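Okay, here's the structure, questions in a sec.
Missing here is one protein chain; the remaining ones are kept as they sit in the complex.
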Amino acid sequence: MGLTPAETALKQAPDSALRPAQPAGRSVVSQVSPNWLTTRLDFLVNWARSNSLWPMPFGTACCAIEFMATAAGRFDLSRFGMERMAFSPRQADVLICAGRLPFKLAPIIRRIYDQMPQPKWVISMGACASSGGIFDNYAMVQGIDTVVPVDVYVPGCPPRPEGLLYGILLLQKKVRGETLADRSIREEHPVAPGSLRIPARLIDELSEPFGNSIHQTRSA
Amino acid sequence: MNPSVEALRREFGDAIGVAFTSCGQSIVYVDRHRVRDALGWLKVTPGQSYDYLVDVTAVEYRDPERPIEVVYIVRSLARRAELRVKAELAKDEPLEIDSVVSLWRGADWLEREVYDMFGITFRDHPDLRRILMWETYAEGYPLRKDFPLRGRFSRAEQVRQAMSASTEAQYSLEELSIYEAYHDLPMDMRERLARGARGAIPDPPVPDDE
Partner (left out) sequence: MSKRTVEFDLATPGVDPAGRAVRVPLGAAAVEEREPDIGVEHMLLNVGPQHPATHGVLRLVVELDGEIVVRVIPHLGYLHSGFEKLGEYRHYNQIIPLTDRTDYLSPMANNVGFALAAERLMGIELTERCKVLRLIACEMSRIISHLVWLGTTAIDIGAFTPFLWTFYERERIYDLQEAWTGARLTTSLTRVGGLLADIPDGFEDGLRACCTSIPKALEEVDRLLTRNGIWCARTQGIGVLTAEEAINFSLAGPMLRASGVPYDVRKDLPYLDYETYDFDVPVGEHGDVYDRYLVRMEEMRQSVRILEQALARLPDGPINVDDPRVILPSKTAAMNDMEAMIFHFKQVMEGVAAPVGEAYVAIENGKGEQGNYLVSDGTAKPVRWRIRPPSFINLAALPKMAEGHLLSDLIAINASVDIVMGEVDR
């Protein structure tokens, strides 16, 4: 489950007395306040991570073809260090969900996401992965963020390769903004089978059709 | 009108119902209990030789009084002729019809899809189970007109049910090597397999002297 803003603020508070007691075994780094040494280390680690994000192409539909086109000769993901497609989640950094996610596939993407080791990020490529797209029906998950946490949403149907590249650049920027001093960013939040990642009320609210779509018989 | 319709009427008499053309294509209604015989006759009779099954599907109309129709589109490759055969299934009776897998193996998955989307059972089908939705899908048969576009459950409930579906437990009996030994299996295991569960490791037996 995500942290409330209050809890997040608490975790990042410089005064260690305000933070909840760390369980035994946590490293000393998490209790060090950010200083020039951690920023140098962060810069180095984040530079390495952002420039060699190995993508896990979870390609389902049309966006997968645009993803392949992005990886191919004209647009070339290799310039960003991403040409090494990690088809095994164990070796991947970024899960790029390219395409629509039906309900039958939802436990699969959750499992793939859980199998990825930290640090890991998720790019939701396309309108269907971000919100369900044009498929507001019985079969489609209305946005993969109901199932896995998402870092960057790339809109488009399908997004142009340049659009995906922009999303990747945004992700790189996000990666460069991370810090090793805050361990909570890289915590695993497993979801018990049969339970939800975000509250049910929130899923219903996000999936709610709006505008004319509230009428089933209208298209948009 | 395709001359095969007349030939069918001569051969099967009363089992053949209305026939008409729509947009230049011939459609003939056949009694649901004789459909497999009629299609088999169309397939093997020289002069008809509809050796190619194009499609098996079903149609439910918006008018609730009209029965559901199972549609077979057959084609004769050599004669370049096509015929659409329909069978009506009244909604107040169980939706069952004979399977044509014995005639065309291509009908296997097509009939499974009709079962998945409409709930029509095909008798004698070797492996009738859902193909597009997962096997424990509880909301119903999606292409029926009383099934709403967005499904019957709330979105959160749909996500929850989807996430609870076990990703492994989709084996049918036909897949497992125990298919031939089905009758030797104990009853509870047969039930578990029928439900789609992969089985549980039983608890160790409690010793009597404790």
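A and B label the chains in the order they appear, each numbered from 1.
We adopt the following convention: a residue touches a chain if its C-beta (ideal position, glycine included) is under 8 Å from a C-beta of that chain, and two chains touch if they have at least 3 such contacts.
Remember, predicted model here, so these are calculated numbers, not experimental data.
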| item | value |
| --- | --- |
| Option touching the unshown chain, where A:Ala48, A:Ile65 or A:Ile185 are the choices | A:Ile65 |
| Residues of subunit A in contact with the chain not shown | 57-62, 64-66, 68-69, 72-74, 85, 87, 99-100, 102, 104-105, 108, 112, 134-135, 137-140, 157-158, 160, 216-217, 219 |
| Touch residues of subunit B, complete complex, unshown partner | 22-25, 27, 51-55, 57, 59-63, 71, 73, 77, 80, 82, 84, 104-110, 113, 117, 130-134, 142-143, 147, 149, 168, 170-172, 174-181, 184-186, 189, 199-202 |
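The rule we apply is simple: only the chains that are shown with their structure count from here on.
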| item | value |
| --- | --- |
| CA centroid of subunit A to CA centroid of subunit B, Å | 40 |
| Residue ranges of subunit B in contact with subunit A within the complex | 133-134, 139, 142, 147-151, 154-167 |
| Touch list for subunit A against partner subunit B, complex | 103-104, 106-108, 110-111, 136-139, 141-142, 146-147, 191, 193-196, 200-201, 203-204, 206-207, 209, 216 |
